[in-house]
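This structure is in structure tokens; I'll ask about it shortly.
One protein chain omitted, others in place.
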């Protein structure tokens, strides 16, 4: 059954026929081109230091095929950007789910993070010159980019802690500080960094201290020291860099949107990005479920005299995976619809729900698929162990689960407490009136006995 | 914010303006009439044996008010029954959520189980005479009814185990056997039982052995022995009866639909009923969340020097409740839409997902609200403890979670295994071809060393 | 296999032969006398208001039998009280596990809360006159007692919030305030309350404001308004009372230990009491596991063609119950040993671990046993539903889980942080020295490439 015929009934009204057709093209590409190419991609990366030189040639083949199939830059949301293929967040969300099943698919369609978010930022906030210089080659898939936000020495989940200094000096900004988890910075093709830092660290409004600059990756003073691993994976050639900035000088026209508006840009950037990540995670979970089912029906695995598919505990894993994946998908699509209806700022609750729930569900499903594979599950012979490690970072990236839960709980409490307290008080008073008007006393356990005593 | 403005964006296209208006009427009735009346209802039931005599007069007041407000019999689904108020399952689902917040609301609107399912059955399968005699007074809220399915001595989750015997004898059926958890049978107003039994116990098709009969509650030979408690609650005056049938004789025209079609009726009955139960459970969970928030802002509760609303663990409970309730609601509404699009048989997966997930989520939320209230939470001073006990039965009624998970897992495995195995095999073969055509070998850890050795 | 031969090997050195023999007597009494009597006890309580009059006569029979068997007052700990039967906390703990399997067993042996804690308090802190008047009849099982600590309007988990006022007036104290969850206050035999209140509310040391008084239950001004339910259970005739004190006057010689020492008494009282509660909860969990196994082998329950004992999910429940019950028991016994070695104050960590873990484990096991019984599990036909409701209060009584976790986490952090930070810093410095002395550089991913660039 093609993906277009398998979407939840509740989402049907939000998906155009054009998007349904494209969805099937994406699915076919992922299943027939990208997934089979994944192990080739991994092999072409090589070993040792060679992993950081060049990039697997099969990626260029995949990009050509994707472009020929018309699946390119689908992520650019309809309501914000007229040059893209004009899909809504919910429509692209369904495609992103397919992309999430393969390690090569997203990049093949030029829909890989952090480029997607970076392109959106430049498209929305960039000047004509900035667009010409950076957006054009990014949209053509000729170069890649980095988004430099997280810093090693602070609690980055709270953006007001950012320390990288951007000092105005004549027509330039001078940057000093350090960043890590700069994903993509290991790749030779990565030519441009969007950097978050502080232009005005003493502004009393702590969310107006930050600005964003476009900084070419080869600017003098930028030093990429090392790459960070994710569990034992290095994610070469992409990589997650640890970088220092020492008197890095860029012209003032590198500024995005305006001084002090870094935080504003970041807020807008995160909404759709979280939808993409979440839908890809759901695709990964679906693929893990497929591997789980595949394993259950492996005719060589007959522990204790019956095939795995007759073991009740494993069938329960399949069922629970089915329920939780389906629930998660609806949570994300509902958030995407809310963004489509207006914007990310009005969908904070829905986005937070997706941000927290989806990675936890996906990790659980993948972990169970690993467990069902026994030792095979933790090694290179299935896509599962890498998928798990990769998705584990989603519970941390853009703020840990706990920060989002805390904000979600705090907001829910703040917004509703007055109304709820008033309502319960009013209901209790109405109850009291009812007792009185009916001439009744509230029935209490044992009251008769103790009344009699007095 | 009225309920009509608070529905998830993803469900908006499925709800008519007429239903939105009615939804607000229902919400207002629940919040302003039913909830305040709940403690009065409980008090009017009385103590000891008196609990099983008559019923609280406030229920009659509530029914009058509900009827006057035009909220009556909303459960009858649009596509199956033209005499009702013509709402879809998804529309009524949203109303049922409101009803689930109060112990009196459902009955007030003549939307209480098991009458709802019973009315649907008679409406769909009853003869004109059966409708005249039983459906009419049921729809008018003049009598109540029971659905007698579960038996004490067997595993009732598998309907083929049913033992109550229905023997044809001339123009009559003679019934012998016993039933329990016959909800509603404690109530003087309960006049009619729909009884499931076996007319043809030797039929080789074990799902054609069962039939359903309409049996007046006062038929000689029926003995209600006792009522069953639910965690100490007796649910008077409704009650859950334990009943024996000894040579109970009813005319053949008591038969519903046809001999051997009991199982077929039951399958159709369960789908919408599960939606109703699930949405009411969500309403209960929302109410528990309100009590949780109310408690967090109780100014008298300042343990260890700061108000409860500053305790991070409790805020996380609020957030997790928000996420899981919202996910559950979407799962149920998606199932309701699938039923609306066609019928319950085509929505087995979606209904099973709702059946399993919702009660677990609701119980967790309520349990945390109880915990946040301390000792107050387990006693009669909040609606929470009763709500918990009541909903705990949903993990058992109509089959325990484990039976549904097992079937869901088994079905998912059966339907998908061949396609999945073929796809993975094909992808692996494509990968092998790619390696070959590129003249590459798969990169394996340490392979160079061991190759060198040989 | 008798209980004495089934204790964990690790605890053997701590249990005397005398205690092992007594343990078997207790087990035999519980299995052969108390458990069979439980349903009779419940039936004798009666219905409606009669539940609060008198007490079941079978309790008197059980007490006679227990006393004749020499199992009486075993709870009084060896190291604090020479008149008792001289068992350690660990030895009595093993007996309490047996008592926890039945609703009548603890009282039968005069080992029921709150009398046990109250007797210990009077024994340790009472004057000769107080002992003569109250301890003697309590130890003889002639009267019962209450412990009045919790108040309705405050967060009682923090004792410094207590509000009941005890004002010195000449040779008397005048008490004003209210208490609830005064367990036992429903019973006609309850003659004496130990009351916690504030004699010195302005003392700058907020843990010296409290005192404890011995207050006869029939003192004028004491009004028991009503009983509180636990889920739907009233726990008659014992009951959990809601009580007000209005100008209740007691002589100064009612004081226990000294003014301002209420908190000190309470701390000492809680340690062993928590061990008792925890071990009884383990007994309840063991009994639930027995019912679960019994159910698995019910030959009439064959859902979907195979007996319950062949369903893998249910076998996993048995295994997980076995693991967690056994782990919990060791946690409690280890805490008991630590109390025995010195006192409760030195075992705060171990007691807190038991306090939090045991009820959660027991509730989980019982809930699964309920689930395996289907509808039968929630009603009066097994001991399970009542056991669950009863134990649910243990997650709240003497402070909710969250308060204990918070204190445990805070203490662990406070006591260890300096040592841990110093150690890790020292290890890192040693590592740096090793690199230096070996002339090595730390190997970092990709470092070679980026070094080459510079």
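Labels A, B and C are assigned to the chains in the order they are written; within every chain, residues are numbered from 1.
Just so we're on the same page, a residue touches a chain if its C-beta (ideal position, glycine included) is under 8 Å from a C-beta of that chain, and two chains touch if they have at least 3 such contacts.
Since the model is a prediction, treat every value here as computed from it, not as a measurement.
Participant: Who touches the missing chain here, A:220, A:303 or A:439?
Facilitator: A:303
Participant: Write down which of C:4, C:44 or C:244 is the residue touching the left-out chain.
Facilitator: Answer from the full complex: C:44 touches the omitted chain.
Participant: Out of A:86, A:172, A:229 or A:421, which touches the unshown chain?
Facilitator: Only one listed residue reaches the unshown chain, and that is A:229.
Participant: Touching the left-out chain: which of C:64, C:306, C:322 or C:345?
Facilitator: Per the contact definition at the top, the residue touching the missing chain is C:322.
Participant: Would you write out the residues of chain A that touch the absent chain, in ascending order?
Facilitator: 47-50, 150, 152-158, 161, 180-181, 228-234, 240, 300-304, 308, 311, 313-314, 371, 374-381, 385-386, 388-389, 392-393, 395-397, 400-403, 405-406
Participant: Going by the touch rule given at the top, which residues of chain C touch the chain that is not shown?
Facilitator: 8-11, 13-14, 31-32, 35-40, 42-47, 58, 290-291, 293-294, 296-297, 309, 312, 314-320, 322-323, 326-328, 330-331, 333-334, 337-338, 341, 349-350, 352-353, 356-357, 380, 402, 404-406, 408-410, 412-413, 416-417, 420-421, 423-424, 427-428, 430-431, 434-435, 438, 440-445
Participant: Tell me, which residues in chain B touch the chain that this view leaves out?
Facilitator: For chain B, the residues touching the absent chain are 49, 51-53, 186, 223-229, 234, 236, 239, 241, 311-313, 316, 444-450, 453-454.
In the analysis below, only the chains that are shown with their structure count from here on.
Participant: So which chain is the furthest away from chain C, centre to centre on CA atoms?
Facilitator: A
Participant: Please tell me the distance, in whole Å, between the geometric centres of chain B and chain C computed from their C-alpha atoms.
Facilitator: 37
Participant: Measuring centre to centre with CA averages, how many angstrom lie between chain A and chain C?
Facilitator: 46
Participant: What residues in chain C touch two or more of the other chains?
Facilitator: Where chain C meets two or more other chains at a single residue, that happens at 49, 228-229, 234, 311, 313.
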